[in-house]
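Only one protein chain is missing from this complex, and each of the others stays in its spot.
The chains carry the letters A, B, C, D and E, assigned in the order they are written, with residues numbered from 1 in each.
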């Protein structure tokens, strides 16, 4: 169960010079795949489905609750950046070409559908889609998904910081950058506590002896010219990062044949010309095996 | 530019007992967010947009090309699992209740819209959406996104492996599990080569002195009861994982106030009752600042 | 800013007989358009963008916070309903036909992608899309959107209640039904306080004298046979509900002509056969007017 | 079955000064969630699925048919606003900076994918998604959904009206505003005829004695500080709007415990570190109960 | 402007044995990409945006109006197939295993969200997305899009026809198959009237002398082994179908080099390790050229 604090913000949000184009850019941090709705729901769904040691569940619940407050801060920042925006582009154009140009980058829906308030969409106006809430049920995989989300989230916050001159916005964004610094460290800390690179390959409950050994530590190259040198690096030789194998590098050659699908069923909505397939025995064989 | 091999598969794909419900489960590995369309396009888009050392671009191109062949293998596996499926559920029910039950888990679209072939959708029939192609332009962030994708991809392959008794399918899936083992190691290897945990926080080009220091290495708790003990772990004390700070743990208190949005514009499509806002001076102040 | 309560649930969630098909049905109450993610984000975005009297903002913040706890309850209920589900359909089928049949209605992704936990998707596996977060900036319109959401939400909860025999699930659902009863009343109360039917038409800041009076209180019929009797009811006569006009009922006849679009531009990617349009003067006239 | 009128428009659509940015804004009224495709399909699907008194079905069919004509009007308006738009932004920029600026707000797809015609998308270019066609099968809920749609639809039309100086566009929009006035009244009229606030809570076929009475007429507050005063209004005391209870206002305290999910299945794709859960007896208990 | 006929259906719709699984399959013909919402909106948007000879616009308007009536028929068929379906799966299971199995293929949302009525979704429950409304503004391209839609539409109707034993459903589907026969012919007739294969390549207003002649009539093969025989057919030799060239067949070799993107901007959110790119001069050159 959750509580609020009467609407008090986690950190101050001030806008000196409202800027509708910047309001639109901020939307990416609300409804973009790098944004706060995503991490909020991602951490909470991971918490609510967590099975195993309770402390990871608790940690996820803490930070998921924090992110809800980040959406709140950003939604407030969008609303404040939209204040005073002209209701009409024509009006703006006639009065002030500079302002008009600035409006070129705004999301027109902020005027015509929200009365100057934030939406759960990205900077292109595409609504957030919850398929981006990654919660796999495997703690280590989830920690990595979270480091990734905080990495692109911090990249976004940095780029927004660089884009604005408004002191209030710079201050708010520096706070969000700082929180992303902590959150990257935090998920990495949990991942290391769980074994770090040594907990790979994920999931570590699968018996690796079932993997064909010619394929699980070899970097294959797919250059048309099999003699071409592939890219060399940590991955092309030495002990594997998980400590379970030796890296090799080889050109790939197909180990499978050209597949031969059976003829279509005479009941399918195909053309007559398809009913004589390449291998007339296949379909009968298949039907026989059912 | 790309080439094929006359349709030869990277690894053999055989199905002894076609199973339409398993065909549906395999769809997740094609068009799910853990699937092969995603990693194929993700690695290629990362390669095509890569700026910086060329070897990472080359490595991404290699593995992106490999993944295209994995989609091919899985699409073949789906088609083979659908062979011999009855065109009609009624027919199946009247003949064989067991088969009918098995069809309960099939995707009816395999019958009525594809004539028994794979689709670029997941196991719920939801089409793959390219917003899941994560390519941030930051090499380290991209490597982490790739480890994450291969972790959930290997989880999925393991779960499909456990779900089937078909020897051909088990063999194909063990190959895919093995490749995911390599790919997890490979992206981790690149991430370590770039500095590993020490290349964090991502992006590492932002001057951390601009971050407010009270916030960037503190794990905040949000329990309603500020005296409650938060979850303890590697993240709650000691040197941070990136080596740039010291972890602390504290209950959070709001550093911001309740925001006061301006009154709505009289031109906006609001109700008259909204025009008397809480602070009548705010909107005038804002309008003055434009 | 938001807080949690150490994970304590708003109301008890117990499952006596785990049922994976019911877990899937419950997903509709999490990620469906009638579900809790929707109302949670809807009330919070309405609050964060609210301009005008502060008490509506405060009320929205209260109930938005409550709904976050409802997602938590339902995610817990899904996880508990999935416990003990066989990892393999084949296994289930071989052991117990009844259980196998019950699994026909489950979401296979609960097994293969979440390790038996809830997802932010509906009962068809379609992820929640935030375009359903309705927040118009007009208080009265938002109150109506909320009554609507709570009406379909209560319908869903009632239907889930009727579908299960599990005493724990029935108890949890009766709580959710009760909360939806309150929330319907609450948004209706705010709507009435703002004027009820008399605050219509929304928005009430538009000068109705600009509306062509032949059209704003007439129910038009579109039967091919203009003499056919249209449906009679409160809307076909008497004072309008908003008190601003008199209802009439009339067959519609077109007040506009067949439109005549200009010829395509010779630079457009059209066919040569399109370049001779119906009225050769139109495009020149249009080009002249720019 | 449906008929047309040879393409004659319901109301006249004239554009004096084509404006590609306004064409884009008009798209919201076609393919936005407040737009005409939505209400057209919503009313028709409600009609086609209506069970119960026939007159509501008939009324829905009338107005659904009308809305099809509104899409036609708006698609025509978009096409006329695009006439004469330069095929190339470069060309525009070199000729006329003002025109170029105006093109900043256009949807580039109007040039490169439709040869200057309307699309079923909103003002951000996001295609209309039929999940917004709300048709619940409950007449009263559907009437409220319709009042809501017409409220946001009228808001949009008013805002478009305020945005343009073109006399033809203003005239067309005043007609659409007038129709939305009627339609708001009409759906409210049907809702009142069905009992108005007294037909709540929806659905009214559920036996309210099954609702726990501590929860169905109480406005709960979730302030971290339980002694804080919650928002007062019509909802905080007195008889409930549906006439079935007495409003109260109270701070919420959790009635449920922290949930304890079972350990993950050893067959699930989890980490070894997850297999030792908090309560080792839970999973056995659950497995036993299946 | 449009009219209805009091709800009379274009063709009779009777269901003798309601079947909820067949109701779900029918959904594909309503909200699938092969379905009636798609063709209805596609033909109407093509009509409303048609520039050039009026008769094509008129033809599109006729058939678009017809398709609206097909949605009506199918929505009715879905509602009738759902009548009498048990409200609860548990109830069904306990009473009748056969019925229970049949319910495995139903869309549970038909029970819990629509009170047994059709939805604008496909047979997987995915809502129709209007991006599938293809309207290019080029008449010939649009005619081909329409033949394609009617081809897959007729395939679907045929497969539904084959799937059911219900005489009423078979009769309704044979009518829809017949209409698709006509509509395929009709769009082909318009395409032939416009020049048939000779109106290609579409658009025919582009001056083909600007096309590099080595590439516009050659079928390239991409086999890794350049000496491999490519697929032979009408496309590998002789006069091209459009009559404008001679078909050839050749193995492709790259005509471009490996691209060299500039280094990332120092202001971008990249890693320090990316700032030393492959060609240090490129970015300066690029910056100079702006």
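General observations
Here is the rule we go by: a contact is a pair of C-beta atoms (placed from the backbone, for glycine too) under 8 Å apart; a residue touches a chain by one contact, two chains touch by 3 or more.
Bear in mind the structure is a predicted one, so any value in this text is a computation, not a measurement.
Within the full complex, the chain left out of the display contacts the shown chains A, B, C, D, E.
The missing chain, though absent from the display, is touched by one residue of E:71, E:163 or E:202; that residue is E:202.
For the options E:40, E:106, E:155 or E:169, the residue in contact with the chain missing from this view is E:155. Mapped onto chain D, the interface with the missing chain covers residues 1-6, 49-54, 87-90, 93, 97, 100-101, 103-104, 107-109, 111-113, 121, 124-127, 136-140, 194-195, 199, 202-206. Counting over the whole complex, chain C has residues 154-156, 158-159, 162, 224, 267-269 touching the chain that is not drawn. Taking the whole complex into account, chain E touches the unshown chain at residues 3, 5-13, 16-18, 33, 55-56, 58-59, 62, 65-66, 73, 76, 79-80, 83-84, 87-88, 99, 115-116, 126, 129, 131-132, 134, 136, 138, 140-141, 144-145, 147-148, 151-152, 154-155, 158, 161, 174-175, 177-182, 184-186, 188-190, 192-193, 197, 200-203, 206, 208, 210-213, 215-224, 230-235, 240-242, 245, 247, 252, 254-259, 261-262, 264-265, 267-270, 282-283, 286-287, 289-290.
Methods note: only the chains that are shown with their structure count from here on.
Looking at chain D and chain E, the chains in contact with each of them are A, B, C.
Distance between chain C and chain D, defined via averaged C-alpha coordinates, is recorded as 6 Å. Each chain gets one centre point, the mean of its Cα atoms, and the points for chain B and chain C are 27 Å apart.
In chain B, 3, 5-6, 87-88, 101, 104, 124-126, 136, 138, 140, 152, 154-156, 158-159, 162, 202-203, 206, 222-224, 252, 254, 256, 261-262, 264, 267-270 are the positions where the chain touches two or more neighbouring chains simultaneously. Interchain contacts join each chain to each other chain, per the touch definition above.
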